[in-house]
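This is the structure, below, for whatever I ask next.
Left out: one protein chain. Kept in place: all the others.
So, chain A:
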Amino acid sequence: MTYDLNLRVWRGDASGGELTDYVVPVEEGEVVLDALHRLQATQTGDLAVRWNCKAGKCGSCSAEINGKPRLTCMTRLSIFEPGETVTVTPLRTFPVIRDLVTDVSYNYEKAKKVPTFSPEPRQADGTYRMQQEDVQRGQEFRKCIECFLCQSVCHVIRDHEENKEAFSGPRLFLRYAELQMHPLETNDHRDAAREESGVGMCNITKCCTEVCPEGIKITDNAIIPVKEHVVDRSYDPVVWLGRKIFRRSSDD
């Protein structure tokens, strides 16, 4: 079944831009990225869009659809009402380069600050032995496809450019959590997590967890354990308060 989709796309660059309306014929079962590709192929050859796998595995095609950060390749048109206008804008947290493409170098710069993994030596037979239960925690974080939706939705940096210097964001907190929980890791990265990542600035509103297309429980399984690991409870008011309210246990 083919029908006409009302598509509104932000067009412009660093100097400014505007929402532009298009009508694009689409078919049953298609996703937002299909509509953008058809628009590009037939009406706007120079429309800037990032994409690679078109299967939700590479995290390239992130944008905000009707205001919500999403992967355009995994957003089916059938979730919208018939006749509804679908508005696609670039991720708000990062500077626009052109149209839907933003400058995400912030994330790559922060990644350079993550400490290097330093494992214990291999066993005599050249292998490492780890149990499935022990690798599973880290495996959850390593599902991350680096779409940076969590970074875009995080209000510590979403409208606060000034916080970017000191704050790495949820994607990078996964990296610190991964190191902390890696069965072979020999170093203690608490200082790095505290000083370089700025994890203390996160006040666990869980926005990141909500937008994660991989369903990683970023706040509960990564950020809170990292916070607990790096700071004394009395030092981080959020952790202190969280303990008081939700998780009072026998050792309190």
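Following the convention adopted for this analysis, a contact is a pair of C-beta atoms (placed from the backbone, for glycine too) under 8 Å apart; a residue touches a chain by one contact, two chains touch by 3 or more; residues count from 1.
Keep this in mind: contacts and distances are computed from a predicted model.
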Chain not present in the shown complex, as UniProt names it (candidates "Fumarate reductase/succinate dehydrogenase flavoprotein subunit", "LrgB family protein", "Putative 2-aminoethylphosphonate ABC transporter permease subunit" or "Quaternary amine transport ATP-binding protein"): "Fumarate reductase/succinate dehydrogenase flavoprotein subunit"
Options A:68, A:129 or A:206, residue touching the unrepresented chain: A:129
Selected residue (touches chain absent from view) among A:5, A:24 or A:47: A:47
Residue among A:142, A:160 or A:206 that touches the chain left out of view: A:142
Residue ranges of chain A at the interface with the undisplayed chain: 13, 27-31, 34, 40-42, 44-60, 74, 76, 97-99, 101, 103-104, 108, 111-112, 114, 116-117, 119, 122, 126-132, 135, 138-139, 142-146, 178, 182, 184
